[in-house]
Every structure is written in structure tokens, then in C-alpha cells.
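A single protein chain has been omitted; all remaining protein chains appear in their positions.
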Amino acid sequence: MNFSRTKSALLAAALAGGIALPIVPVLAQDDTIKVGILHSLSGTMAISETTLKDTMLFLIEQQNAKGGVLGKQLEPVVVDIASDWPLAAELARQLIEVDGVDAVFGCWTSVCRKSVLPVFEELNSLLFYPVQYEGEESQRNVFYTGASPNQQAIPAVDYLMNEEGVERWVLAGTDYVYPQTTNKILEQYLLDKGVASDDIMINYTPFGHSDWQTIVSDIKTFGSAGKKTAVVSTINGDANVPFYRELGNQGVMAEDIPVVAFSVGEEELSGFDTTPLVGHLAAWNYFMSVDTPENEAFIADWQSFIGSEDRVTNDPMEAHMIGFNLWVKAVEAAGSTDADAVIDSIVGLETPNLTGGTATMLPNHHITKPVLIGEIQDDGQFFVVWETEDLVPGDAWSDFLPESAMLEADWTAPINCGNYNTETQTCGGTAQ
Amino acid sequence: MLTHFLRLALLTLSLLLPAQFAQAQPTDIPARIAAMGEANLRELTSIVTDLAATGDPAVVPVLTALGGGNLYLDETSGRIVIQGRSAITDPLTGEEVDLGAGADLSRIRVNNSLRRDIASALAGMTLMSDNPATRFSAAQGFLAKPDPINIPLLDEAIAAETDSNVLRLMQAARAVTILSDSEAGIEDRRAAVPGVVAGAGRNAITILTGALANAPDELRPTIEAALAGLEQSRAVWSALQNVWFGVSLGSVLLLAAIGLAITFGVMGVINMAHGEMVMLGAYTTFLVQLVIRQSFPGLLDYSLLIALPVAFLVTGAIGVGIERGIIRWLYGRPLETLLATWGLSLILQQTVRSIFGPTNQMVIAPTWMSGSTDFFGLAITYNRFWIVIFALIVFFMLLLILNRTPLGLQMRAVTQNRRMASSMGIRTPFVDAMTFGLGSGIAGLAGVALTQIDNISPNLGQNYIIDSFMVVVFGGVGNLWGTFVGALTLGIANKFLEPYAGAVLGKILILVLIILFIQRRPRGLFALKGRAVEQ
Amino acid sequence: MSKAQDTMLYLDGVSVAFDGFKAINNLSIIVRPTEMLAIIGPNGAGKTTMMDIITGKTRPDTGDVMFDGRTDLTRLDEAAIANLGIGRKFQKPTVFESHTVWDNLEMALRKPRGIFAALFYTPSDDDIAQITGILETVRLLHRKDELAANLSHGQKQWLEIGMLLAQDPKLLLVDEPVAGMTDSETGETAKLLREIAQTRSVVVVEHDMSFVRELGSRVICLAEGAVLAEGSLDQVSANPVVIERYLGR
Partner (left out) sequence: MLTQALLRALDKKAVWVIGIFLAVAILVPMANLLIPPGQFGHVPTYMVSLFGKYLSYAMLALALDLVWGYCGILSLGHGAFFALGGYAMGMYLMRQIGSRGVYGNPVLPDFMVFLNWKELPWYWLGFDNFWFAMAMVVVVPGLLAFVFGFFAFRSRVTGVYLSIMTQAMTFALLLAFFRNDMGFGGNNGLTDFKDILGAPVQAQTTRVALFAATAVALALSVLVCSMIVNSKLGKVMIAVRDAESRTRFIGYRVEYVKLFAFTVSAIMAGIAGALYVPQVGIINPGEFEPGNSIEVVIWAAVGGRGTLVGPIIGAIAVNLGKSWFTTAFPEFWLFALGALFIFVTLFLPKGIVGLWQQIFERRRKTPAPPSPSQSADVERGKDPASFSNPQPRPAE
């Protein structure tokens, strides 16, 4: 026993040492530009993120076909963060330090972004984050190509108010930071619009909540107060299928109580039969059904790349496309992949989006987007029933939260600050 | 005949907005329909109002098709056609049309508000239809958009109505109309209130509260009284509703757990891959339906029934494979079966993920499982209803197998005293394999049912594994009745906690309660007694 | 209570039933200090269950179980009863197989059983002497550093008896001590038990009649959870009912 202890102890040391040596960081070779892809390919988030990994591979392949960047080919480095956020931080560090990537495209959840954020800050690299999120953040090394609340939630609520004449609101969401913040913003916004506070019902459910009977019947009861009622849903991916099923089965028709969702896109709808859902709404900055030549081409190329006619496209994919193109432009402009150079050159650059407009990188590292409201069709697609006349600039700090109303983000000289207080004219927060 | 004209006249009046369409002539119906092709939503709305205004029954099919999203424009020929189940027909004549090759159909899309207009427009025209279902929906249309002008129309319809359900709804519609008509006499309006309460069902409260808002003071007490009554009965029913929710949640838990009650409860294998068996069952259903949808669309409604045996066999076979391949080496090491099966579950998940992709798959709900029925104020959704029934069937079948069949006898023999059983000439390895196969097969059946309420994704199983274990442990390992009672208890408790504590806290409370309960009764609700358990 | 006076073990009207089956049925037994009592009886007579009741593993439904004239055993759990000074040897030898013979005894040795007492325990010379002594008595000194798992069946029996001695109990309950022993070993065991009975009370459950005879103690024959006959072995084995129900013709 004892002897074995010694031996195995030595073994342990040998093991540790032996493995430690070979893993010495290799500096990026000069012949390729490495691009990190940081998405969950397993675990709970794989359902949404795997497609984004493929999208990046697709975009990189296209770019290489066009001759790469700065005359060099792009080399994707894929890692699986397995829906495990500390692992995400570890892998981000590994991508930058060991694999020497010049930019990383990745993350879906806020927690993923939050966990890798310090790494990018410390190692001064670039992260392009493609998903709509709660805002309240602007970081020098991160580019937010998804929608911030003012590019999705607010316009959607406006639509319901004006077009559908909604007076009574159910804010239903999964209990995590994006719905919490979005609902806080919406609640404030509605109150400002003169909605009585007892005409607002807020409800949170756990991740992957599958038994919606009680909540749906509560919604029906809430909706039976004689006022036009609508549900604003920030329910996260997996929980949506059972939610909509229950809606359909309990006979909540879009004509009576429309549901507008911020996290339900073509990808999620491909999961089930949408016939009972026809007429329910979603707010995005892109729909697969948008009828523009750019979009047509994008879909065609994507489907041929992935080798399936029935694979859909969705908003985060467009966000990745925009982010990628902006990065390429910025690198070309800066003539180098150096993070600081790119950060300086990328602000103000423009690239066409897939809905016929142009996406501009703003000083707060968010982009301009159109806002589209679509109604679910029985073929799992959306029919655009409303869209903003012009592009909406992404706002990092919501004007409807007391603490962040006076905050601005501007990463250009002279301010160069992610949380610039417009009242005290100082960088760094409100409570000074 | 006269009444018919009268009705048309009234209708035309009723739908005269905006006024410039007053002179709508039947003749330009085709033109208007043709115009739909290129119309945007606003134009479309006016065209619909317009067509409705003609009051010509001929436009009914067009509007119906438009509302149902079956109205198409053939880009090449510029014709508007109706895409029926079997054939493409002309919207007006209803004859089949052959667009020939090169036809390029694009749907004419509508939005919610337009759908509402169409519904109300159609209501007027289909109130006299021969099909009770159509009349029913028509009456609903009136219920939704009460308008005094329609009262004579309603009266006539009521006089002619034979179907009691439809009649009740029509009377409700009439009552609502009177109630909401400010010109009508107070007495009539007061008299109308009971009609609303009687006929409008769950909507009554909505309607009355609406009416209350702009009711004259002398009317208020009546309405308020009626409302109070409704609220009261609703309180009672909501309790019952909770019980029903609880039962249906419980039956889902039961389905998920009952397979485990075999593999874990009876065999003592801590089967962490149980959830994946459920998941595989769901995917089998998906595949079965895929085949059916492509090859025998006629059977689509029965695809679930067909999937049941298939899923049972597939997962059962996999179960036998697992038992032969892994479990049998681990008998007597229950805690190690946990580790092995956990690894197995990872592999199964990843396998499914790499075959079908990580995204959800679609299983269409058969018509007999979609929608809900109003069982005295209890909203009972069909899918839940059938799942409850199904859970009960599975449970009692299982009881039967275990208690009435030779296999069941042998299973109990082996689990109670392996050595004795084998010395009595029972082929224990065979029985083990069969038992595990049975457990897995039942998990597969659960998977089939779950396709109707949950995602079909590689993670499906994980959402149920912990709950399943809780149910089995709470009910008492090795006792099917324990699992049964346990599942229903947890389901109902959960549903009664949810309204007060909220979904998340409710679940937490349940878990804590289980933990405490196990302290009191370390062997669960129905603990096995005697020495048999010790082997 | 008075009846319990100056008895080592006192069972009165004890009954226990498992799911209706009466394993012990109104059983009354008395064991006096430094007395040896042999209990015989057919399988299922309730011998082992009786021991379970005494050692606190099974709670009787009715009846008194008094130890040393004053302590009510039905209120205590196994550990407490063991610490009172009741040692039990099991039907099938139960030693800690992954421990050495020595460690088995060291654990059994009568010492404070508390957590920290055990954590900081270091054997004193006195303890070592005591253990060595016991090892000699049970003839295992030469194998003291081997895993108990590697002992023969008979040796395990003796090791367990040794553990009993180490516990230094007032009352020993010995269940089939000579099962699977050679005749000579059996003889040794009988001798050993008789020695022990000089200073302590011993209750032996055994089927082996020759062994019981060697013990030469008072004998009780149990059947269906009740006393069938009592007295010297000859008296008991002469009892027609016993012959009928147990010994057979």
C-alpha cells in the first residue's frame, strides 16, 4: 500500500510534468490568419450555437475563396465550450495565448460573454458577440453585433400598442439576466407610456421549463379583463416549444392574445408544427423570409455549404456575417490584425446587411440595425408585418433604467470610455 | 326570399365602412379579387371590407381561403387561386383550374387584424350555412364583434337553429349584442345579462367586464352581481383546474419514472441513461412520422399509435443490448452502474446529436390530440388528457405483466433471490435482459408521449432523469404503486405550490420536501417489507 | 422489576412480528451472571431474532428486555448496548476483511468510542500487551499482520471471538461458533467458551449437539419463537415434544 503510494505519487508528478511540457504556446504562423470560434457544440446551448459555428466556417470559407484577408488565408480554430462557462474562459485564453488567434467569434449566453470578457480585456484581443442581449455593457475589446433592447424590445412593444391596440401586458421570461433586464426596461417604458401597473403581469420560469399549464391559464385569466392583452416573451430557446404547444392547445389564438417573442427565430420554429401559432409575432433585425437579393444569395450559398435545402437562416447568423465582414474591412483598412489597430479602424465602417440596409459600427461598439416585426406562418417562416423606416442605432446603456440613463459608451478619442457619465463628464459609472 | 334580401341589406349596412364602398356592386368582385395579388396589407384590408360589403355568398370561399392562408397568386399567369387539399380551384367558380407548368404560386399573406376583419365579415355570411361547425364559428364571430344591426339576423338564425351548442352560442351572441347596445332599453339589457352568463362560457367574464365599463349606473348592479357570481364559480373551478393540472403533470412524471421503477426499483440498477431511453423513444416517433408523412400521408393521424410499438421495440432492444453489454458485469455494484450508465448517457446524447443535429425535431400533433375542450369551465387540453389515459394504461399493463405473466413471476423471483431462482432453473441472464429491456421499452413509450408536450432534442432525457429518480425514491424503491402514488402526489403538490411560490420556488420546495420526507421514511412512501429485500 | 434483580439478562413476555409472522412469541428467558446458557432449536425458531432484540437491532412489539437487572435494552441502539457490555458473534463470521487481524482487535478493544478519541488514539503498551494476549488465546498471533480476508473460516470464527474478548463484555452472545470447524477446533472452542464463562455470562446458539454437550451448560430449546423445553441437555433431549419437533427420531 505505502510503496504503491510512493510510486503513484511519482506517477502523478511524471504525468503532470510530462503533459505540461509539450503544451508550450505556439505563436501564430505568418502564413495564415487564425480566427477563433468559441461556441457550445454540446450541452444545453448546443441547440442554438452549433449553427453559428457552421456559419463562421461558411463565412471563412467564402472569404478564403475571395483570396482571404491581407493576402493570407483565414484558418478557423474551433473549440467546444460545452455550455460550461468557466471552461469558456479557459478556452478563450487558450485560443488567444496558445493558438494565437487574431479575433474570436462566439458566445450566445450573457454568462458566456461575462466569463470570457475579462480574458479579452487582459489579453487585449477581439470578441464578436452575435446575439441580442440585455445591454448595460460596452467593452473595448467586444463588438456587439446582436440587438440591444432598444433595437428589439422597445419597437416591438410600440408595434403592439399602435397596430394591435394592446393595453394589458404579460412580460413572461426565463429567469436569467436578459429577460430580467429587458423586462425591467419594458416595465419602465410601459409605465412611462401611461400603462397602469396592474395592467402589467411579470412572470419568470426556470430554464427548460416544460409544464406551462398553470402559466398559460393564468395568462388567459389575465387576458379576460376586457382589455386587449398581449404577451411579450423573453422565454429562452428550449422552453418555447412546450410553451407554444400549450398556447395552441389551450386555444390562445394570435387574434385574441398575440405573443411577441425576442428569442424565437426560424431555427427554434423548425422544431415544431407552427399551424396553431400562425399570427404570433417575433421581433428581430433579420428574417429568412426577407425578400432581398443579398438575402437570397446568402441563403442559397449557406444551404449549398451545409448541404441541405431545409436548413434555415436566422438573426444571429446575420449578426455573425455582419461582424465578420466588418472585421475583415477593419483589418484591410488597418493593414494589420493587431487588436488596437482594428479597434481604431473598425468604428464607422459600414457593410451591407441582408435586409437591404447597411450596418455601421458605432463608437459604442454596437451596430445600426433595422427592426422587423414578423408574424409566424404555418411553414415556420415569418411574414414581416412591420418594420422601422430607418436603421436604429444600438444603445449600450438603456435610457429607461435610472442608473444607466446618463451613461454613454464611446470608444473613440477623446472619450475612450465604456461607461461615460454625460452629467459628471467623467468615465466610470454613475454613483460618484 | 324576402328575408334573404332583408338580411343582405342589413349586412351591407352593417359592414359599410368606410362609406365610399357603399355602392359596391357584385359585378366588380372578380376585379377586386384579382387586385389582391399585388395588394399590400392596407389595400388588402380595404378589399376585404369591400368584398364583404357585397354580401354576396360567392365571396365566402375567397375570404375563408384568405383567412386560412390558402389563397395564392400565380406569379406567371397573375391568377388568384385557392390551394385546396387536393386541387387548385378558382376562388369564385370553385372549379378546378390547371395552371399548367411554369406555375409559380406565392401565398397572399394576412396579419392578425386582417384575420379578425375576415372572421367578422364571414360571420354574417355563414350564419345560415348548412354546416353546424361553420355556423358555430360564425356565432363566435358575432360574439366577438357585437353589433346591434345584426340582431334580426341573429333572431332569424336562432329561430332556424337546430344544433343546441350553436343555439346556445347564438343566444349568447344576441344577449351580448343587446347588452352592449346603448340604444337598447335598460330592461332588455338587464334581461340580457343571464343570457351572457349562460352562453358565453369562459368569455362571459371578459364580456361583462367590458360591458361594465360603459354601462349606465342602473345597469351596473346587475352586471356586477353576475360578475361576482362568475368570479366565485371561477375560484372553485380554478382549484379543480389545479387538480387537473397536477394530475396531468403527475402522469407525465409517472410515464417518465415508471420505466425507472423497473430498471432501478426492481433490478437495482441506477440507470442514469434512462432519460436517454425516453429521448430515443421520442426520436423513434419522429422517424416513424417522417416515413409516414412521406409515404402514407393518409395515416398521419395515427402515426403516434404506430410509433408506440416501434418505439417500445427499438428502445427495448437497445436496453437488452445495454444489459448484455454493460450492466450484467455490474450486478451487485449498484453505485458503479450509476457511473457506467452516466457515461452511456453522454454517448447516447452525443450520438443522437451528431446524427440528427442539436436542434429540435418536429412531431406533428394528430388532430385528435390538439385543441382543448371546455368541461364545465375546466379547460382540458386533449394532448394532456390522452397522456393521462395513456399513463394509466401503461401502468396497469405493467402491473399485469409483473403479476400475471410467467415472465413477471420470474422477474420477481430473480430480483428477490437470484441464487435460488437460478437453482430452480430460471435462466436468470435471460430474465435480467428481459427485465431491463422492459424497463427501457417503457421509457421509450414515455418518449412517444412526451413528443406531444416537449422538445425533441438530444437534451430531452436530462430534463426528466432527476425528477424520475425523485418519484421512484419518494414512492419507495421496488414498488410500482409507490411510483404511481408518488408521481401523482408530486404532480399535484407542485401545481398547488406553483401559483403561490412561482414555478422555480415551487420546484425547489418540492425537492426540499422530498429530502425531509426521506429523513422521516428512509425507504420511501411504500417501503418493501420482509427479508426478501435484503438480497 | 424485582424479578430482574441479580440477573445478567432478563427477557419477559417478549414478542415481535414481521408482517404478521410472529418470529418471537411471548418469550421469557433469564441469564444469571457468569452463567452459560446454550440455546438449541430448529431453523426459524427465532434464535437469531432473539439476539437481534437483545442487541437492539430489532425492537420488540411487547415485553421487557433488561440487562444487568436495571438497564432497559429496548430503549437503546446497537452502539449503546454494545458499550454497556454486550458482545455478539454472528452466525456467519463477520470480521473486517480489509483490515489486518491486529487492526480488527485494536478496533474492538474496549476504549472510548468517541470520534476524536478514535482520531487521536495511539495504542499504549498496555493495549498492545492486551491485544497480543488475546491473539495468543485465539491462536492468531503468527498471522496478526495479515488481512482478515485471508483467514480460513475457522480462524475467522476465532478472530471474531477474539474481538468479543477485546470488547471485554459482561454478556457474550455467540451464534453457531463452531460451524465449519474441525472436531479438534470444536473442542478448543468449547474449552475457550467454558473459560470465558468463568467470569462472564455467555449465551451460545448451536445446532451441534456434541458441542452443546461439551459446554455442559443449561439448555433451552426454542421453537416458533417460544421456549419449548428447559434444563440440562439430557432432560431437554429426553423431552418428547423436543424429539418430536426438533431432534426427530
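In this document, chain identifiers A, B and C correspond to the written order of the chains, with residue numbering beginning at 1 in each.
Criterion: a contact is a pair of C-beta atoms (placed from the backbone, for glycine too) under 8 Å apart; a residue touches a chain by one contact, two chains touch by 3 or more.
The model shown is predicted, which means the values in this text are computed figures rather than measured ones.
J.: Among the chains present, which touch the one that was left out?
T.: Result for the missing chain's touching partners among shown chains: A, B, C.
J.: Looking at the whole complex, which of A:Val177, A:Val384 or A:Ile415 touches the chain that is not displayed?
T.: A:Val177
J.: Who touches the missing chain here, C:Thr49, C:Gln157 or C:Asn239?
T.: Residue touching the absent chain, from the options given: C:Thr49.
J.: Which one touches the absent chain: C:Arg32, C:His99, C:Lys170 or C:Arg245?
T.: C:His99
J.: So one chain is hidden, and I want to know which residue out of C:Leu9, C:Ala108, C:Leu159 or C:Val174 touches that hidden chain in the complete assembly.
T.: Final answer for the missing-chain contact: C:Ala108.
J.: For chain C, which residues touch the unseen chain?
T.: Residues 16, 18, 23, 48-49, 52, 55, 57-58, 77-79, 82-83, 87-88, 90-94, 96-100, 103, 106-108, 113-115, 118-122, 146-147, 149, 163, 167 of chain C touch the chain absent from view.
J.: Need a quick check: the contact residues on chain A for the chain that isn't drawn.
T.: That gives, for chain A, the contact residues 1-13, 15-16, 19-20, 23-25, 41-42, 78-87, 89-91, 93-94, 97-99, 109-111, 114-115, 117-119, 122, 136-137, 175-177, 180-181, 184, 204, 206-207, 401-404, 407, 418-419, 421, 428-432.
J.: Across the whole complex, list the residues on chain B that are touched by the chain not included here.
T.: 264-266, 268, 270, 272, 326, 329-330, 332-340, 342-347, 349-351, 354, 415, 466, 469-470, 473, 477-478, 504-505, 507-508, 511-512, 514-516, 518-520, 522-524, 527-531, 533-535
Keep in mind that, in the parts below, only the chains that are shown with their structure count from here on.
J.: Could you tell me the distance, in whole angstrom, between the mean C-alpha positions of chain A and chain C?
T.: That pair's centroid distance is 73 Å.
J.: Which integer distance in Å separates the CA centroid of chain B from that of chain C?
T.: 66
J.: For chain A and chain B, let me know how many angstrom lie between their CA-based centres, rounded off.
T.: It comes to 31 Å between the two C-alpha centres.
J.: State the interface residues of chain A toward chain B in the complex, per the touch definition above.
T.: 41-42, 44, 46-47, 50-51, 163-164, 175, 203-206, 208-211, 213-215, 217-218, 220-221, 223-226, 238, 241-242, 245-246, 248-251, 254-255, 258, 267-268, 270-273, 276, 278-279, 375, 377-378, 383, 385
J.: Which residues of chain B touch chain A once you look at their complex with the stated criterion?
T.: Going through chain B, the ones touching chain A are 41, 69, 107, 109, 111-113, 115-116, 119, 202-203, 205-207, 209-210, 212-213, 234, 241-242, 245, 248-249, 252, 349-350, 353, 357-365, 370-372, 379, 381-384, 452-459, 463, 494-495, 498-499, 502-504, 507.
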